[in-house]
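Right after this comes chain A.
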Amino acid sequence: MKKVTLLAALCCFLFATAAQAETLKILTWKGYAPKALIEKFEQETGIKVEATFSNNEEMIAKLRATRGAGFDLAQPSQDRISSVQEKFKIYQPVDYAKIDAKLFIPSMLDAVKKNTKVGDNSYAVPFCWGTSGLVVNSEKAPGADDWNALLDPQYKGRISYRLKRPTLIAIGFALGYNPFDLYSDATAYKAMLDKVAETLIKAKPLVKNYWANGDALLESMRSGEVTVAMAWDNGGWKLHADNPAIDFRAPKAGALGWIDTFAIPSKAKNVEAAYKWINFMMKPENAGYFTTQEKVATASLDANAHVSADVRANFERTFPKETIDNIKWYPPVPAKLEGMEGKILDKIKASK
Partner candidate 1 sequence: MKSGYRLTLWLFLAPVLLWLFLLIVIPHLDLLLMSFRGESGVGNPVWTLQNYKNFFTEPIYWRTFVRTALYAVITTLCTFVLALPVSFYIAKLARPRTRGFLTVLLLLPFWVSELVRVYGWMILLRESGVFNYVLLKMGIIHQPVEMLYNDVTMIMGLVYTSMLFMVVPLISVMESLDDSLIEAAYDLEASKFAILRTIIIPHCKPGITSGAIVVFMLALGNYLTPNLMGGKNSLWFTEQIYNQFIASFNWNQGAAFGFLLLVLSSLIIWTGLKVTRQRLGEVAS
Partner candidate 2 sequence: MANDLSVRELVRTFGDFTAVDDVTFDVPQGSFFSILGPSGCGKTTLLRMVAGFDEPTSGTIAIRGTDMCGVPPNKRPVNLVFQHLALFPMMNVAENIAFGLKRRGMQSAEISRKTQAILERVDLPGYGDKRINQLSGGQKQRVAIARCLVMEPSVLLLDEPLGALDLKLREQMKVELKKLQAKVGTTFIYITHDQSEALVMSDRIAVMNNGRFEQVGPPRELYSDPHTPFVARFVGENNAWSGTVEEVDTHVRIRTEEGLLFRARSHDAYPAGTRVDLFLRPEALRIEPEGKSLNTFKVTVKTILFDGANSRLLTVTPKNHELLVSLPQNRQFDYIQPGDIITLDWHPDSGLCFEA
């Protein structure tokens, strides 16, 4: 009997010590924590990294369910932080003294600070940026150069997009609105959404499917089932490497620009490690490696030298100066809009 008790006590002790080994729990997007960088970080700091892959909505839902516990670092998009923070208080203010500001592109750091400000505090620092636009098979859809290509009957059955808020905004642009200007006017925004819904419902016979999984979309484009899609730039570039006819194209109305950030959940256990990871990821060589791997540009100032030539070529081909200037950056989303958009999305999906 005594032996058993002793053994049990020993087991408890062992488990306890194992749990005490320092870990960093990151809630992020697929690809944002490459294996090689995790290993490098673990070697440098001795901190174990556990990454959980998710998307904006689920990230918010997860943190909301635990009231900001369970993770030490999250990577939401910058426009989805302030309203969520105001309502659910799931993040803690960023201590900018612990951030190595030299590593960042100053304008981007300032923009994110400004956009994630709630009260006197800001809640995020930028990590990477990219755009949503069109991925087009130019052999089969040479004319697709603006959002309205997604509604064009000549590509019937060869069109694909997600049924998510960026699509609503893109179609808003296609219909001649500027959705971002309407953010502050809920009534006008609602009117626009109704129009968008009507358009998308009418366009149902044209669209092949509403894609939900990035890899599945890439497969459909590769096989030629889809020739015009709304997707992220890096997806288009991945396809371009296999088939030069397919490429990302910024719509004339301007690609939709997003910035993903680092934000620290309010009940994070290992805040110090979170800051270490932020500064580690933003180091030019690490950020450059990430960009080369994922074809996503970062907010790291000197990373360009560490990016491979073909990836740099992608940026230069897609984003000449005037295209960059034309990017429509997502402003912070006011809280009310998301419920409204949810209902519209349900309505579109449900209708025949």
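Quick note on selection: all candidates are chains of the complex that A comes from, given by their letters.
Operating definition for what follows: a contact is a pair of C-beta atoms (placed from the backbone, for glycine too) under 8 Å apart; a residue touches a chain by one contact, two chains touch by 3 or more; residues count from 1.
Quantities reported herein were computed from a predicted structural model and do not represent experimental measurements.
Put simply, of 1 or 2, the chain that touches chain A in this complex is 1. Taken in their complex, chain A has these residues touching candidate 1: 57-58, 60-61, 64, 84, 87, 157, 163-165, 204, 207-210, 212, 220, 223-225, 338-339, 341-343, 345-347, 349-350, 352.
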